[in-house]
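All protein chains of the complex are present and in place, except for one that has been dropped.
And then chain A:
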Amino acid sequence: MPVSFEGEAMPTVELLFSAQPEHVRTARLVAAAVARRAGVDEAALDEVRLAVGEACSRAVGLHRSNGVEAPVRVMLNEDEKSFSIEVADEVPGNAAGSAPDSGADEAADDEGEMGLAVISGLVDDVKVIEGANGGVIRMSWPTP
């Protein structure tokens, strides 16, 4: 079951991709294209690209290390005053700071945490939301 999100409106663009590293680049390209269209400042597009890439890499890592076959979901929302991205995984209990139980894939976990560190350093408005069915990283940028 997909996680439900605040606001019932359909995202401007929604992307589902199988949890494979090669698709993260596609997510970056799509996110940057939609962000540009939404009016995100040209100088911030590199941040969008990097942040969405980090969030997707983390989700891919979580799905793979937990044997989750569901796709990673990316929602790109063009609102009146902002552009937001939500990256949702379907692995419960992995919000920032919580320790995964197995420890079987520590390297992947470390990389995920480094990814979160990069996102928090890059993006002013970021939230990590833990849902019953998985986590969501929500980031937004102002638009004119």
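One rule holds in what follows: a residue touches a chain if its C-beta (ideal position, glycine included) is under 8 Å from a C-beta of that chain, and two chains touch if they have at least 3 such contacts; residues count from 1.
To be clear about the criterion, contacts and distances are computed from a predicted model.
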item	value
Per UniProt, the name of the complex member that is left out, chosen from "Cytochrome aa3 subunit 2", "Branched-chain amino acid transport system permease protein", "YeeE/YedE" or "Anti-sigma factor antagonist"	"Anti-sigma factor antagonist"
Residue of A:Asp41, A:Glu78 or A:Glu111 in touch with the missing chain, whole complex considered	A:Glu111
Interface with the unshown chain - residue positions in chain A	21-22, 24-25, 28, 46, 49-50, 53-54, 56-57, 60-61, 110-111, 114-115, 117-118, 121-122
